[in-house]
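Note that one protein chain of the assembly has been removed; the remaining protein chains are unaltered in position.
Chain lettering (A, B and C) follows the sequence in which the chains are written, and residue indices restart at 1 in each chain.
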Amino acid sequence: MKDVQNEKDPRMVPLKKVGIKDLHWPLKVILKEDGYQSTVAQISCSVDLHREKRGIHMSRFIEVLNKLEVITPQIFEEILDDLIEIMEAKRAHLEIHFPYFIWKESPVSRKKSPLKVDCFVEAEKEKNFSFKIGVRTPVHTLCPCSKEISDYGAHNQRAFVEITVKTRKFIWFEDLVEIAEKNASSPLYTLLKRPDEKFVTEKAYENPRFVEDVARDVALELEKDPRITWYRVYVESMESIHNHNAFACVEKGDFVLEG
Amino acid sequence: MKDVQNEKDPRMVPLKKVGIKDLHWPLKVILKEDGYQSTVAQISCSVDLHREKRGIHMSRFIEVLNKLEVITPQIFEEILDDLIEIMEAKRAHLEIHFPYFIWKESPVSRKKSPLKVDCFVEAEKEKNFSFKIGVRTPVHTLCPCSKEISDYGAHNQRAFVEITVKTRKFIWFEDLVEIAEKNASSPLYTLLKRPDEKFVTEKAYENPRFVEDVARDVALELEKDPRITWYRVYVESMESIHNHNAFACVEKGDFVLEG
Amino acid sequence: MKDVQNEKDPRMVPLKKVGIKDLHWPLKVILKEDGYQSTVAQISCSVDLHREKRGIHMSRFIEVLNKLEVITPQIFEEILDDLIEIMEAKRAHLEIHFPYFIWKESPVSRKKSPLKVDCFVEAEKEKNFSFKIGVRTPVHTLCPCSKEISDYGAHNQRAFVEITVKTRKFIWFEDLVEIAEKNASSPLYTLLKRPDEKFVTEKAYENPRFVEDVARDVALELEKDPRITWYRVYVESMESIHNHNAFACVEKGDFVLEG
Partner (left out) sequence: MKDVQNEKDPRMVPLKKVGIKDLHWPLKVILKEDGYQSTVAQISCSVDLHREKRGIHMSRFIEVLNKLEVITPQIFEEILDDLIEIMEAKRAHLEIHFPYFIWKESPVSRKKSPLKVDCFVEAEKEKNFSFKIGVRTPVHTLCPCSKEISDYGAHNQRAFVEITVKTRKFIWFEDLVEIAEKNASSPLYTLLKRPDEKFVTEKAYENPRFVEDVARDVALELEKDPRITWYRVYVESMESIHNHNAFACVEKGDFVLEG
């Protein structure tokens, strides 16, 4: 059976990335508090393509991904090494996105319920291995301007904080969620009884934040964390008085901490 | 050239709907204040299929849709009549969705800006012609419970009101948008200067509404409008203290006005 | 603390549905071959609202949903009964959607890989309990007309078959996937080696199907299944020669089997 992908390509055009996308895959995430959480990931995976090769054997991505049962940096590097070897490539890339549940207690009644956050991991290997993790955490923001200029009330809304980091030591998704929630007007909860709702409403009113405020405070916290060698913070709010969203973002290197 | 679609089908299974979906089409909407607005619609179009016919000629949908340049009930009925004739069908169905801009003045500074709403039209012909129009209008809702139980503040959020109606007389999309906005805690605006933001913040605080409240008040207004013979109201809010949405809906016939 | 939702509502407008949407929830599905599969569901849940009550306590949906760990008809009915009691409602509705993996062998090389299908369950209780399950299965369709009129080749594409059923006896998601795949031009696979790709390509070419054909053959098979008391079949193909999709649908009751 002829191997068309293996034909010598006369065009001499190397490709930056060739791969597969929107592949769904069942996997497990290690929990901070012991044990595993099962989830369903969406995967994108690619390699570069040498200028003399016509194509990639797509099936090999799937064969290599069979190793992906639990998320760890080690597994990601192994998969990328396998891809580089099997595909005769110089560079490989693997990116996964998945929902993850944080079991949170409501602030007053102490009732537990699961809050879904959106996690992702992006790994690349060329000479070096690069491994980023991230979480998009839904939060609550209350507008400082609206509060200041109004006789009563203040517009507020659901927003999300997306934190992406490279670390030199292990960091949990839970830790990033905590940083996001701490710097918003209030965290979100799936289950709130009335005393909880009162608490959350008042807390947000006492704690007004622009997306700019959230982005800056999260960045400052990440900047000071010795485990983190690179980060990007992106905050977006579904403005409740507009039909468009507001956003702010900042990346490691955009500023230098003084003092 | 053989006509496979026209083969006699031995299975004797009539089909309820056969058609095309996710077709994009440029068209014009007549404005309440004179003139036209150009937009881009997403179209779904279908007919029933007789049990003895193997298939539909998909290209005929497109040929018939060439008539669709301006939205009017007459054009929709003509298109459905054409489809019924050309396809030798008993029933035809046409549904379109499109963005539409309402130019609104901000409440204090009187600055104009366009607010996008999502309109739709659904027409069906069997023996009778049925024509529904609808609008999904983004609005602002402020929670009455949160306001009542909290010492200050109240959670609020972006929501939308979707109104669908059958009418005996012409009704403008603009009229439905107005009904939706009037019964929310506040309308939304694309452009708000600070005096406008103060106005909107305070207005919403003075005017707290559950999705249940909005659904009921819109329904009462539609119930009393002599032009409207059928309606459905659907209200959904992106709750700002949760990561899930709340909704309420009510349809003509769910209750009878008294007195 | 005042209970605003419990206020007597003066408008006397009952609501058809009041509830929550886009709630994410971790749960387990019982496998046909022993054991469980973990997944992440998206939930919509609602009750009707009496005309004299102002609102629903949204938190109660979450409290009741805490029971939802494994999908069974019994659990769904218990949840709906609880909602009706706690909410003092006459009717309750629960709908969930979730990805589910079928481990399939490729047709020649017999390599196993997971194929994601989209499952859903919709349950309602008023006086009676109604329970529907469904699966959207991705498949391959090859156009009979294109094959017939062309000297070589035939356009083909990814499509999906959505089957929804009410049953009098238990039916597995796996059974519905099998019915969908059997009646398409070919099933899809996540992992195909070259001999598999040859097999699938030739099989599809030998087995051309319009969306109309798939819808009819699936309907006939469901019609003859004594377990199934109601069904709806919806087939949609991402036509590879157009930028729009084709679809066909048929429901129980649209025809009567003869003979």
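What to note about this one:
The rule we apply is simple: contacts are C-beta pairs under 8 Å (C-beta built on N, C-alpha and C of every residue); 3 or more make two chains touch, one makes a residue touch a chain.
What you are looking at is a predicted structure, and each value in this text was computed from that prediction instead of being measured.
Contacts of the undrawn chain with the visible chains, over the full complex, involve A, B, C. Of the listed positions C:R51, C:R91, C:K132 or C:H155, the one in contact with the omitted chain in the full complex is C:H155.
Touch with the chain omitted from the figure is made, among B:M12, B:I171 or B:L191, by B:L191. Although one chain is not displayed, its contacts with subunit C can still be listed: residues 115-116, 138, 140, 142, 145-146, 149-158, 186, 188-190, 192, 194, 197-198, 200-202, 204-205, 238-244.
Residue-level contact of subunit A with the missing chain is found at 1-2, 4-5, 9, 11-24, 46, 49, 51, 54-56, 58, 144-145, 148-149, 210-213, 215-217, 219-220, 236, 239, 242-251, 254-255, 258. In the full complex, subunit B contacts the hidden chain through residues 1, 3, 23-26, 37-40, 59, 62-63, 66, 99, 101, 111, 113-114, 116, 190-195, 198.
Operating definition for what follows: only the chains that are shown with their structure count from here on.
Distances between chain centres, each the mean of the C-alpha atoms, put A farthest from subunit B.
In this structure subunit A contacts its sequence twin subunit C using mostly the same residue numbers, the overlap exceeding half. Summary of the copy comparison: rotating subunit A onto subunit B for the best CA superposition needs 180 degrees, to the nearest 5. Once CA atoms are averaged chain by chain and compared with the all-protein CA average, the nearest chain turns out to be C.
For this pair, subunit B with subunit C, the centres built from the Cα atoms lie 25 Å apart. A straight line joining the Cα centres of subunit A and subunit B is 35 Å long. Mean C-alpha positions place subunit A and subunit C at a centre distance of 29 Å. Touching two or more other chains at once are residues 145, 149, 239, 242-244 of subunit B.
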